[in-house]
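Here the complex is missing one protein chain, while the rest keep their positions.
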């Protein structure tokens, strides 16, 4: 039985992680760190966890975490893990980090977009970008995995098969994403996140300047083998969970919807959490609610010579906590699906 | 491994049942009956079940069900199981029925409120009202369990400890219930259930004439040892899942909030799915989303001499599919919590 | 043309007031006070007001307000108007105040429930509780009107005809109210008001201790001619606007639904904003969205000897800004409906 620690337990991603871990057959939650709820049950933060069995929250401490756990999830704000993770690593522990700290191969990109000090080049070299569908082999050998951002997960899974097969012109990619509000986290006590402001309301934000842009570009560039730049527009949708990503690109040559669907199915044949829909069927976010699945649908538009690929995920599961557990499973040699088998909650 | 059948798989309760059963450690789904989806995967009805492992749907047939399953869940419209269940029972199979057909000890009550023929007196005598927190012993010995209605589950769990201890005047009970829309089921294609009609909208319906009224009264009367009549008003709330039941009653004597909370905790000490909140804390439906828990909070109002007890459940889980699996577990001698341990999905 | 001032313009009630006043045929907005937005257009606070014509916001000042306006609406937190209103009154101006400061005839009740200093007895004596359907004559002669709370408006309109005609036992009244979230205002930047916490969620709060309780009781007692105590439970519903109030009371004698409906229609025959529904029809909040109407439906339950009366209002209009303008119209001798004629926004 793996001993698992969670630091930053009272955020939405942290709470979701605990929910998943409590049902994991081969992991036991042995350390819960939360500054806000130290000394209290996690059910104080999440009454939805009443009746569950989790250790009392402690003030986050690397020594205590390293002592009590074999692998620690860090679900804190950007910049925090840069200080905390090295202590766990040098104690021989494994780390899955939810922040952006270790996602970039080039620390300068992190510094530019996040206005924070980058981790050392050495530690960045040891970190792996934790998207199991594209980097399972590296994850398997790593003790520091940077869990991907929610938007990048949806965008990269939608576009990778096309780029890997050189089927689209990489200079024409548009990524139009629509996210549920839980992606903003649980600690933004601002006007813009009040229920009355968001209910029945839909809006774009950070057009062209969202910090997930370089992350999408880094990974798509790695697939394409050359620098890829994308137009990325995130939108806030009046729902709690789910990201729908609609991507557009010009086809490099002729292609048919049916054959691209086959190609996607082949590409993801060994990916247990990717479902590629048949012709004329498209994803809807609620079909992934609470599950680790990514649903993909696509359509070639002959009139315009473009292909439209749409992906749907639950931003807190495949876009955060579920993917983190999937990474843990791979790092620890477990079945990739362990603890993640449950179907989506519908309706 | 128990072999399990589900008939009526494409409704919301049926889909939820399949979701739960697919994660049950000691049950295997061996028969799925759906007229609408016969010959197709259940993922056709619920894309949320893509990737799951369930048998192809068949046209509902008692013989086939009896052959392939040891216990069969019936999730069809009222009146249907009256014909279907006896065939399974005489083949020696167990049945958990979601409809109202077998809920009433007195067939005349069923006939009056439902305008349908009542099952035979004989079969009604063998049926047990399947609320595990009040009738576990009978459920254990039964092969025909009538799964309770969603509103009655919330109301009975809220009021039973008070009535069992003769702490309230039974003639003063008000039950004001607020339900998510999924309670209306998946086949009401009417103006009133369209998204645009219900979103941002709240309304009462069937005031004083809702068919769950006699069901609540039957069970509360059994607890009180004398006939109990209640005012029951259901409301439709713009959310998908959850029932919040606010109950009012005049106290028979003096009582304090804290001591009543203790009494509730004692009463439900062996009920793994009932959580009684501390003073000043009240349930919120989303804390039970997707889980089999019932959350209860209460308050004595000295100014009026009344006690207010509030319960929250997920109408599709504790109010339907989860409770049915709980019943199955008890009927089959399994741990009551098997397959039902997962925490609520929040937010 | 009346010259009108609004102080506290950037809250939801203030914004709604400006929206209504901008369309009022006999009033001109000449003064807008907002500390937060001083020096800026009100469209900065509410982009929904882009294109509208309103004076630039000023830091709230009684002298400036008195100079520029004939009647001033105060939409500030409780306790604020106690200081501000007297300055306007002594300058000969009229005031409609949205807070609780002037709602209570007995200052001690205000002090006890609000933990704030009460206005002087003298000023309280001059103030009128501004529910036009019950106190139009007093409002007509007043220069200080205390605009009612949102919950009290719905509860008092639902129960007054019964109490005025001594048809119910006043000791049996239950008021179960369900409100949209905008009632919490625009400045509660707390976890509990975030979209992700409230969406798909329903919960009671302040059971038995909500500060609107004594306000409901004061007005119902005045109608009944004897002290009335009620059980009042507010709930937060995942929608932005609307209050549905479900009230229960034991009938003093025999009564039929149809005859009570007639009685309500007679009682409200001269109230242009109250609509009494026919038998079997009940209000739904969205039918009043953005309008000043109050919809009422009722049902006698012979089984229990109770009557259930349900009212629906838009909490920001009939429950706040619309009612305030209705009061202004009456105070200033205009048609009660001026500026308030528009139908509800549906769906």
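Note that the chains take the letters A, B and C in the order they are written out, and that residue 1 is the start of every chain.
Just so it is clear, a contact is a pair of C-beta atoms (placed from the backbone, for glycine too) under 8 Å apart; a residue touches a chain by one contact, two chains touch by 3 or more.
Computed from a predicted structure; not experimentally measured.
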item: Of C:135, C:286, C:299 or C:318, the residue in touch with the unshown chain; value: C:286
item: Of B:194, B:209 or B:258, the one touching the omitted chain in the full complex; value: B:194
item: Hidden-chain contact residue, picked from the options A:30, A:118, A:153 or A:196; value: A:196
item: Where the missing chain touches chain B, by residue; value: 12, 180-182, 184, 186, 188-191, 193-200, 238-240
item: Residues in chain C touching the chain absent from view; value: 12, 15, 18-19, 22-23, 46-52, 182, 199-200, 240-241, 272-273, 275, 277, 281, 284, 286-291, 293, 295, 341-347
item: Residue ranges of chain A at the interface with the undisplayed chain; value: 172, 174, 176, 178, 180, 196-197, 199-205, 207-208, 229-231, 233, 235, 237-242, 244, 246, 248, 282-286, 289, 297, 299, 301, 303-304, 306, 308, 310, 312, 347
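Note that only the chains that are shown with their structure count from here on.
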item: Chain copies touching (chain A, chain C) - same or different residues, decided at half shared; value: same
item: Computed distance of Cα centres, chain C from chain B, in Å; value: 39
item: Chain A and chain C, separation of their C-alpha mean positions in angstrom; value: 46
item: For chain A, residues that touch 2 or more chains besides their own; value: 12, 182, 199-200, 240
